[in-house]
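Complex shown without one protein chain; remaining protein chains in place.
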Amino acid sequence: MSDPILSLSGVCTDIAQYHILQGVDLEVGRGGVTMLLGRNGVGKTTTLRTVIGHWQARAGSIRFDGQEITRMPTPDRARAGIGFVPEDMGIFSGLTVEENMTLAAASGPLDTARRDWLFSVFPPLRTFWRSAAGTLSGGQKQMLSIARAMAEERRLYLIDEPTKGLAPAIISTMVGALRELKSQGASILMVEQNFAVAKALGDQVAVMEDGCIIWTGAMADLAADAALQERLMGLSMEVEA
Amino acid sequence: EIRIAHVYGKTGPFEAYAKQSHDGLMLGLEYATDGSMEIDGEPIVVIEKDTQLKPDLGKALLAEAYGDDDAHIAVGPVSSGVALAMLPVAEEYERLLIVEPAVADSITGENWNRYVFRTGRNSSQDAISNAVALGGEGVTIATLAQDYAFGRDGIAAFREALDGTGASIAHEEYVPTDTTDFTAAAERIFTAMKDIEGEKRLFIIWAGGGNPMSKIQAMDPSRFGIEIATGGNILAALTAYKELPGMEGATYYYYEIPQNPVNDWLVKEHMARFDSPPDFFTAGGMAAGIAVVEAIRKAGGAEDTEALIAAMEGMEFETPKGMMRFRPEDHQALQSMYHFRTEVQEDKDYGVPVLVREIGIDEMDIPVRNQ
Amino acid sequence: MTQPLLESRDLTVRFGGHVAVDAVSCAFAAGELTAIVGPNGAGKTTYFNLISGQIAASAGQVLLRGEDITRQSVARRCAGGLGRAFQLTNLFPDLTTLENVRLVIQARRAKGFNLLSMAASDNDLRDAALAVLERVRMTALRDTRVSELSHGNQRKLEVAMLIALDPAVYMFDEPTAGMSADEAPVVLDLIAGLKAERDRTILLVEHKMDVIRTLADRIIVLHNGALAADGPPGEVMAMEVVQEAYMGKDLALV
Amino acid sequence: MSVAPDHSPTFARTSLAERLSRAAPYLLVPVLVVLGFLAIGAPSSWLTLTVSGLAMGMMIFVMASGLTLVFGLMDVINFGHGAFISVGAFVGISVLLALGSWTGAPSLALNVAAVMLAVVAAMIVTGALGWAFERVIVRPVYGAHLKQILVTVGGLIVIEQLIHVVWGPDEIFLTRPETLKGAFTFAGAAIEKYRLLAVVVGLVLFVAMRLVFTRTKIGLIVRAGVQNGEMVEALGYRLRLVFIGVFIAGSALAGLGGVMWGLYQEVITAGMGEEMMILVFIVVIIGGLGSIEGAFIGALLVGLLQNYIAFLEPKLALISNIGLMTAILMWRPQGMMPVVEAK
């Protein structure tokens, strides 16, 4: 891939005494969506957390937009243009939805046009704008978490399982919103278990197993090849009905 | 060798008092032995023990002093609670404990045993001397004290002593020990006193910080013709007295008051060594030191406790406060107190207690309470 | 008709002015698997909370075997046979996987107030707990601390704990969210197995349509807190309100 | 792009009772004042007690304000706060004693200038101390209450001992600057002048803190950071800096409180701050964690109630604070107007 926006080479990450990532090589293309797939517990979340800096890589290097960020503190990585939707959503439940969003706009007040756009993608945010975020429903929290990452323009979004708990209607609008982001030139690295969503959105795919990337390629190739799916992920997703 | 244990709260909130007390003790031993620190050829060894102001520790340390270190006489401690815990240990080991400067009446009162002597004053002495100083025909007095045993007993003794002086008590106010805002107490006192005719005084007994005097003074009690009165205090606390010139009361010690050779020596030496005048507890400590030496001399040695007791009962000895006498009944040292009036003096940044009159031993009828 | 095992009558809860569950009356017969669907924020989890007692109802009643349990504590209801798995993972993070399950079984057997026996020597409890872990294929992880499990495995443990509780009414709140494609079927098979035993009442909140289609005997739809539809799967799925509010247009993603 | 259908929940109007209960904390102080009047009867006594109670409340607020930041917002149970109060008092009073000619002069301007200098010096020293405290003692224990209690008590002991080393073991007595001595009498009520200064300082501080927190994101960052620091950093905030800054501010405010309290008490000891800690914690708790308004109202309530009760029934004065705390927690288990949910 020419000039990837994010590239990991030989990244190893330890959590306590466990070696979780064991040499991850991964590239995220500029302006594209890369899907990170794999079974439970293979290290997908750990990869994303290493990129944002919540875990420190023990070895290897991470480059973002040509810049070495392996040892950079998390806030600097965020300011460099990386947005993050964590697996557990990371909602500030003691704050209202509005306060969550205010914080999300780190470099100034929240842009009203952008806010309205987010309202249209995730309508409940408007309804519950002044409610404590902790009282939202599971899916609403997920929406807030995604909206937070989008509160400002970022060049790269790291999104960990955004569709879990979302109703189908919301999933489809969200997919639409992500496409829109992509069309504006942003790049996305996304972990997803819902293969239909992955297929609809992904350009590239990386599949993980035991802390390593075991396959990379175009989404279309994987979607079309049931045998490959079987080999990589334990069973085949129903190929297009 | 004569072993004397000084068991006192070296560390903790009363650190300042403890240091005075120890310096005083050492000066007293030195003075009484003319600087030789020997009695009849036997050298004196002073063992220090820190109770940290904890009664249980005080108890253990005193037992250690008698039991493990084989001390002949123990001196201390600063706090009454610790002292009370220590008393039975003296009885158990049948050794002398000279209490200095803990003040609770019950040390030489209900909790007393025959191994206990006290050179320090007790609360009654304080209260009674104040009653003698303040009482008088037609005087009406309100009192303010902390709401616990020390405060209530002090006022009770004061009230008792006031009987017969012609003065009467119009109101007693007790506030929690840690009170910092005296507005309410003052308002209650003013309310009780404002319609009374004649000379009116507010007598305050207060231990520890949080000085109520200047706070009440700030509320201008003279509006109602009320004057504030209180006992003496350590030098540092006299700063507050500067706001109250003319205030009267009775004090235990102020270095310029007693006129006798022992005090002259003390003031001179203390100035020379510590560059400051001696204070309450220095004087007390010194009295204890002198008492120890005198008693051992009189008994002809420190080994025989019974002989020591016999020697000390009724013994008179010279101290910075003049002559003191151990009363045989309860082993309390009787001593003079001083009626003072506060003056503001040029070179001092505190209110100076100036002697009005010495209240002699015979003028105070200190009750015997150990029966 | 025979008495339903579980029933809600005009069950309502208000948060401030917001009516999150709005007079829902619904009965669940023993042995039936009911799927509860509805858009995000429709009140599904809150409805569960009302039934299992985490939230006090503003109005209405919950009846279990005909008995009014609306005022009972969570623990009482649990002992009465209402079991619940949570949408957002909710475990004992510093204990091991095995200990988590063991605690559930201990609760079920009411051994908690036993102060003077030795817990470690109670082999019954241990074996029972291991059996449950085996059913969800987590035996290998039995001595791992829960906080060290990956998200997907925590979700599985959440289900395992409900199975260990073995209640009369199972309430699953999106059991497979976050589970990978090869793990989800394990859990779904378990649920199918429970259903096959035919003496358990199962309530299942799910957003995955294929799951609902294969498992549900009946679907109820919540919308804005109110009961919007109730009936057999085929019928309900075809209804317009469901299509509109729930599925959205882009059916390919479901 | 497809737009998801909004689900539109029904919102009923909030009832009058609910709106009233939201305003209730603000009504407590006036209600208490009126009740006090009814119970006391004598207007001059009532006026004295009320004004001095409010002023005392202000002083307590000044001491508690730092703790609302550190404990209320940052969730650090900091017993070291007591030591900062003491250090503030010692530094401030030392400055005042050094400026004896200013404080001794009967000029309000000179006196206030001296006090200001003392306050600035005290705040600088306690702020610096707070910085060191945060770095060395508190940093490893964010989020762990128990350990916080232990290390901060350790810090408290160490600082108190260092006060002994630097200033000696004696308590230091002092007198207030000339123009702040004595009282005004007004309608038969005597009101200490110094208390009026306390009222001014308390009000200014309150307004300033409110402004900072309504105009900036600092409060939000801290609250969010306590809950999920990683996420705040992932949004691009340097959480460490914010935490250090707030901690320093809290410590400096303790220093301010120390000077004010030392001047009120006219005697300072190494343990003076420690003695205030229970009261200060009570104020923060009944106010509701992280709430400046709450702490303010709480402090006023404490000051007033103490005075009223001490006047009406001195025996009960002892439990007035605990009683107040219990009553308020029964009524609102999270305190009056919590900003941060307690753990």
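Quick notes
So that you can tell them apart, the chains are marked A, B, C and D in the order they are listed, and the count of residues begins at 1 in each.
What we mean here is this: a residue touches a chain if its C-beta (ideal position, glycine included) is under 8 Å from a C-beta of that chain, and two chains touch if they have at least 3 such contacts.
Everything that follows uses one rule, which is that contacts and distances are computed from a predicted model.
Per its UniProt entry, the chain excluded from the display bears the name "Amino acid/amide ABC transporter membrane protein 2, HAAT family", taken from "Hydrogenase assembly chaperone hypC/hupF", "Simple sugar transport system permease protein", "Heme exporter protein B" or "Amino acid/amide ABC transporter membrane protein 2, HAAT family".
For the chain that does not appear, the touching partners among the shown chains are B, C, D. Check D:I137, D:I244 or D:L312 against the missing chain and you find that the one touching it is D:I137.
Within the whole complex, the absent chain has one touching residue among D:V51, D:V151 or D:V339, and that is D:V151.
Screening D:V119, D:I285, D:L300 or D:M337 for touch with the missing chain picks out D:I285. For the chain left out of this panel, the touching residue among B:A5, B:L53 or B:A161 is B:L53.
Residues of chain B in contact with the chain left out of this view: 10-12, 15, 50, 53-56, 59-61, 63-64, 66-68, 80-82, 84-85, 87-88, 92, 104, 106, 111, 147-150, 152, 176-177. Residues of chain D that touch the chain left out of the display are 77, 136-137, 140-141, 145-147, 149-151, 153-158, 160-162, 164-165, 278, 281-282, 285, 318-319, 321-322, 325-326, 329, 333-334, 342-343.
For chain C, the residues touching the absent chain in the complete assembly are 52, 54, 73-76, 78-79, 84, 86, 90-95, 99, 102-104, 106-108, 111-122, 161, 165.
Keep in mind that, in the parts below, only the chains that are shown with their structure count from here on.
When every chain is reduced to the mean of its C-alpha atoms, the one closest to the centre of the whole protein set is D. A straight line joining the Cα centres of chain B and chain C is 75 Å long.
The centroid of the Cα atoms in chain B and the matching centroid in chain D are 38 Å apart. Contacts with at least two other chains are made by residues 39-42, 245, 248-250 of chain C. Contacts with at least two other chains are made by residues 124, 169-170, 172-173, 176 of chain A. Touching chain D in their complex are the following residues of chain B: 13, 15-16, 19, 147, 173-176, 178-181, 183-185, 187-188, 191, 209-211, 214-215, 218-220, 223, 236-240, 242-243, 350. The touching residues of chain A, when paired with chain C in their complex, are 15-16, 18, 38-41, 45, 87-88, 124, 128, 135-140, 142-143, 161, 164-173, 175-176, 193-197, 200, 233-235, 237.
Residue ranges on chain D touching chain B, taken from their complex, read 42, 45, 48-49, 52-53, 56, 164, 168-175, 181-183, 185, 190, 192, 194, 264-267, 269, 271-272, 275, 303, 306-311, 314-315, 317-318.
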